[in-house]
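A single protein chain has been omitted from the complex, and every remaining protein chain is retained in its original position.
By letter and in written order, the chains are A and B; residue numbering begins at 1 in each of them.
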Amino acid sequence: MLDALSPLGADARFEREGVTLTEAPHFILTQVAGDEKMMKKAFGKLPAKVGAALANDNRNIFRIGPKQFWFVGDTIEASEGVYVTPLSSGRTRIALVGVRAREVLASCATIDFGTSQFKPGHFVMTGIHHTPVTIHCVGDNRFHIYALRTFALNVWEWLCDAAEG
Amino acid sequence: MRIPCPYCGDRDHSEFRYGGDATKLRPKHGTGDLDTWHDYYFTFENPKGPHTEYWQHVLGCRQWFKLTRNTATNAKVEP
Partner (left out) sequence: MTAFRRTPSGGRIDRSIPIAFHYNGKSATGFEGDSIASALLANNHTIIGRSFKYHRPRGFLSAGLEEPNGLFTLGEGAETIPNTIGTTTMLKPGMKVKSQNAWPSPTFDVMAINSLASPLFTAGFYYKTFMGPTKGAWMFFEPFIRRAAGLGKATPDKGHERYDTRNAFCDVLVIGSGPAGLAAALNAGRAGARVILAEQDCELGGNLLSTQLESEENWRRTVNDELLSLRNVRILTNSTVQGLYDHNQAVISVGLNILEVVQAKTIIHAAGAFERPLVFQNNDKPGVMLASALRTYLNRFALAPKRRAVIVTNNDSAYTVAFDLAKADVAVTIAEIRAQPSGEMLSSAAQLGIAVFPNSGIADVLGDKHLQAVKLSGRHAVIIECDVLGMSGGWNPAVHLTSHGGIKPVYDERIASFIPGLFAEGQFGAGAMLGNFGILEAVRDGNSAAEQAIAKLGLKPTTRKGEEPSVSEERPYAIEPKWVLNATDKKAFIDFQNDVTLSDVKQAHQEGYLSVEHLKRYTTMGMGTDQGKTSNMNALAIMAGLRGMAIQDTGTTTFRPPFAPLSIGAIAGRSVGKHFRPTRRSPLHAWHENNGATFIEAGFWQRAWYYNWAGSTPESAYIKEMQVVRSNVGIADVSTLGKIDVQGPDAAEFLNRVYVNGFAKLPIGKARYGVMLNDDGIVLDDGTTSRISEAKYYMTTTTAQAGEVMSWLEYLLQCHWTDLDVHVASLTDEWGGMAVSGPNSREALALAFPDEDMSNEALPYMGVKDITFGGSTVRLLRLSFSGELAYEVHCPANYTISLWEHIMRAAASLDIKPYGLEALASLRIEKGHVAGLELDHRNTLDDLGLGKMASTQKDYIGRALRQRENLQAPDRWSLVGLELMEPDKKIRGGAILFAANDEIKGHGRGYITSVTWSVELNKFIALGLYKGGLKHEGEVIIAAFPIRNEQVRLKILSPHFIDKEGARLNA
């Protein structure tokens, strides 16, 4: 068997007063594209807008464009008119938790992370240190940051540096 | 400068890439002679004032869209 290795690994843990960063590996991420009717047939209800994830038992569905979605959770198979691209290796998921988490995010991205604006369930696709990231609010002051794998260490170090402040 | 992404909303300009003049009609694939393509690719009005351009939300949803803005003030203009 081949071993699966994430770019940051279990040792990746950074703690400061009010903020903790860890890698949250072992997730299944699939990009799904195609005709919306066919996708609805395959998956049922889909989120109408970019920005709020639709969560059910085993998956979070993010609309990432007019015809594109991210499914995080279970394995997704292609079907007629539904095109899937597995991306579980292509993204590295970083968990950012703590009362200072929003402050850390504010020093990294040009997004309004105020509690009244960015609530649990919300997500944004934006940039951290010039690289694309998807930031998902998974609870009060709890966030998942999906970074490109090849930039993961770079984004990690940038976040740790921000959390140092 | 804020740029309105039709999918993600207003975002900082640093998340976007510029894609040029969107007022010109690209010749259909398989058509157009040298002159037609020359005019399409090389000649521009470059107006000061309202102008429609392509932008891509490259650090975001990666969608291309048309934006009409005043090139002198960056104010959004209804197309």
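The working rule: a residue touches a chain if its C-beta (ideal position, glycine included) is under 8 Å from a C-beta of that chain, and two chains touch if they have at least 3 such contacts.
All values derive from a computational prediction rather than experimental measurement.
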Positions on chain A contacted by the hidden chain, ascending: 1-7, 31, 33-34, 67-68, 83, 85-91, 103, 106-107, 109-112, 114, 117, 129-131, 148-154, 157-158, 161-162, 164-165
In chain B, positions touching the absent partner: 1-2, 10, 12, 17, 19, 22, 26, 29-30, 32-34, 36-38, 40-42, 54, 56, 58, 62-64, 73-75
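As a convention for this text, only the chains that are shown with their structure count from here on.
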Mean-CA-position distance for chain B and chain A (Å): 29
Residues of chain B touching chain A in the complex: 7-9, 11-12, 14-15, 57-63
Residue numbers on chain A that touch chain B, as the complex places them: 50-51, 64-66, 68, 110-111, 124-127, 130-132
